[in-house]
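For this depiction, one protein chain was excluded, whereas all remaining protein chains were kept in their positions.
And then chain A:
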Amino acid sequence: MRKWFWGFLFIAFGFVCSIAAERNPRTERISGSAGDVLEDDPVGRLKVYVYELPSKYNKKILQKDSRCLSHMFAAEIYMHRFLLSSPVRTLNPEEADWFYTPIYATCDLTPTGLPLPFKSPRMVRSAIQLISSSWPYWNRSEGADHFFVVPHDFGACFHYQEEKAIERGILPILQRATLVQTFGQRNHVCLNEGSITIPPYAPPQKMQARQIPLDTPRSIFVYFRGLFYDVNNDPEGGYYARGARAAVWENFKNNPLFDISTEHPTTYYEDMQRAIFCLCPLGWAPWSPRLVEAVVFGCIPVIIADDIVLPFADAIPWEEIGVFVAEEDVPKLDTILTSIPPEVILRKQRLLANPSMKRAMLFPQPALPGDAFHQILNGLARKLPHQKSIYLKPGEKILNWTAGPVGDLKPW
């Protein structure tokens, strides 16, 4: 009996020692119920069936414009490619938990490279009409076990202007599906309960190539490069970024601690690695690739966007990693940042240095364990098992297929 007791004590001691030894002083594991989730492996926890759509919905669009592979909305294309070769894919739709429809809705680009969302509702509608007529799985639940990747400005509202997007709301036929989108703002029409927020696409190779030695001292206090006034669309200011970026400029343009300007330097990535804080204010939409860049380069993100929902918010404790500043507190930004105790800053830097944190924000090709693709699958797996109530009785209809603006009903 005593021997067992001592044996148990020894094992417990060894267990505790191993956990303590795991604590690398350089990085910190995001411990707690939320953080460890980043390293979960979705393989075996869910099965995804990928619909075979005609190539006019995906490949042909990509062939018309290959810029879609490098802009910040490229996640939809890479998700499709990842799922086609992933172990979670199943060719038998009967055993699938989730169904994926590969539509590249954000690939209709202007000459300057910005996506036009005007045809996207019609495209999505036509795709859903196709899958609901060719396979029985849509009608079974009216899309409640389907997911779509909609990385555009305001997600499935399919408009770049917020007032218009709010007016349109989420496309009615997507109301029951799970939306994987970059947009996230609490109490907003374009964010459904149960949506999965993902980071925008940032090119991983470019960022890896521009790494500087880690012992380069961080000498910039606050760093930001970008527009403060969108002169083309909002010359008076006040609309763009809800006036927050303009407030940053007006209050801190004379402050030597703030390295902010509208220039586009070639050393942008290198400069971020030499900065302690990187501002991530909202623009026309609250999300931006700056968050991804800040996390990858170890610069603490200062998020100025009220009510924003950050990527993988249920897996990453953003409060502990970044600094949140309300838009009304922007004039006091320097006071806020200098009053953070140095230990807190060092802890945030350690959390950011964690490689699993950086990997979770990226979409590498080929996929690596723990990257954003896997986090999306983890998110989908966490929503399983589906409740019985999502399956409709035969003949029951919930969605109104003719709802929405008249122009959406035109065939594509």
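We take it that contacts are C-beta pairs under 8 Å (C-beta built on N, C-alpha and C of every residue); 3 or more make two chains touch, one makes a residue touch a chain; residues count from 1.
As a working rule, contacts and distances are computed from a predicted model.
A.B. asks: Just by its UniProt name, which of "ATP synthase mitochondrial F1 complex assembly factor 2", "Proteasome subunit beta", "Glycosyltransferases" or "Myelin protein zero" is the chain not shown in this complex?
C.D. replies: "Glycosyltransferases"
A.B. asks: Tell me which residue among A:Asn187, A:Gln205 or A:Thr266 touches the hidden chain in the full complex.
C.D. replies: Within the whole complex, the residue contacting the unshown chain is A:Asn187.
A.B. asks: Touching the left-out chain: which of A:Ile260, A:Cys278 or A:Leu337?
C.D. replies: Final answer for the missing-chain contact: A:Leu337.
A.B. asks: Which residue among A:Ala75, A:Ile276, A:Leu310 or A:Ala381 touches the omitted chain?
C.D. replies: Within the whole complex, the residue contacting the unshown chain is A:Ile276.
A.B. asks: Quick one: say which of A:Ala247, A:Ile316 or A:Ala367 touches the chain that got left out.
C.D. replies: Of the candidates A:Ala247, A:Ile316 or A:Ala367, A:Ala247 is in touch with the missing chain.
A.B. asks: Please output the residues of chain A touching the missing chain, sorted low to high.
C.D. replies: Per the touch rule, chain A residues meeting the hidden chain are 25-26, 108, 110-112, 114, 116, 118-119, 159-164, 166-169, 185-189, 213-215, 217-219, 221, 232-233, 235-239, 242-244, 246-247, 250-257, 276, 306-307, 327-328, 330-332, 334-335, 337-340, 342, 345-346, 349, 405-408.
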